[in-house]
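Reading through the structure tokens given below for one structure.
Missing here: one protein chain of the complex. Every other protein chain is in place.
== chain A ==
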Amino acid sequence: MTLPSYPVPEGAGYPAGSALSIRGLAKSFGGKPAVNGISLEVPTGSFYGLVGPNGAGKTTTLSMATGLLRPDAGTALVLGIDVWQDPLGAKRLMGVLPDGVRLFDRLSGEQLITYAGLLHGLDRATVAARTRDLLEAFDLTADARTLVVDYSAGMTKKIALAASLVHAPRLLVLDEPFESVDPVSAANIRAILTDYVHSGGTVIVSSHVMDLVQRMCDHVAVVAQGQLLAAGTVDEVRGESTLEDRFVQLVGGHGPAEGLSWLRT
């Protein structure tokens, strides 16, 4: 991987090999800045981790990069297409798993994937074949006709991920894909994503499980309080220490809690 993946100055050119280029994205809610000028370069074919503490602006950044939330400033390009100038063109290339949103959960799992496929304009035969494959890959075939509302949390994540894959996107933007997923399903999801990256796709995931990011991703960016603290390959960012230690050091958390002496039984 020779492509640059460092924090880039605003206004720098867009490298041709980038799956996602973010330049100076900013968003405030009610006067409070949630994201304060983040620029990122996600190389094509990378498995990119976006880490940060709760409230760091990960979800806001990804929402702006995927066309869900209009930024106050800045641009986002997906494979060279501006998300906010040509939203339909950019969305065709992207598979998105937003965090904390509802699904159309009165549909069965099979219907939900079919729905996503048809919304993307695929024809009926393609949708039917891909739905079958996705249900198979995510081990959901037995529950294909159960309503999504009756799924467990892990199954719900998997069906949402399956729905975001149905149009064969070239870039996957996944917000907290492993939250409340059991280890077996997590391994299942990881295998599918790794496979996808090996076949030339690009994945960007947000997470605050450092261990997972260190094992799974090849690139990582650390954000906190709406700003980018570090970005690069995982090895560059973590240096000699583990990613978790480096992260705590960067974000500046405080050490073992001395204050809760009454909690020691």
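In this section, a residue touches a chain if its C-beta (ideal position, glycine included) is under 8 Å from a C-beta of that chain, and two chains touch if they have at least 3 such contacts; residues count from 1.
We take it that contacts and distances are computed from a predicted model.
Asker: So which of "ATP-binding cassette domain-containing protein", "Transporter", "Putative sigma factor" or "Acetyl-coenzyme A carboxylase carboxyl transferase subunit alpha" is the UniProt name of the chain that got left out?
Answerer: "Transporter"
Asker: Among the options A:114, A:156, A:185 or A:206, which residue touches the chain absent from this view?
Answerer: Of all options in A:114, A:156, A:185 or A:206, contact with the hidden chain holds for A:114.
Asker: Give the residue, chosen from A:68, A:192, A:212 or A:250, that touches the chain omitted from the document.
Answerer: Result: among the candidates, A:68 touches the missing chain.
Asker: When the complex is taken as a whole, what residues of chain A touch the one chain not shown?
Answerer: 66-70, 87-88, 91-92, 94, 96, 98, 100-108, 110-111, 114-116, 118-121, 123-124, 127, 143, 145-147, 149-150, 163-164, 167
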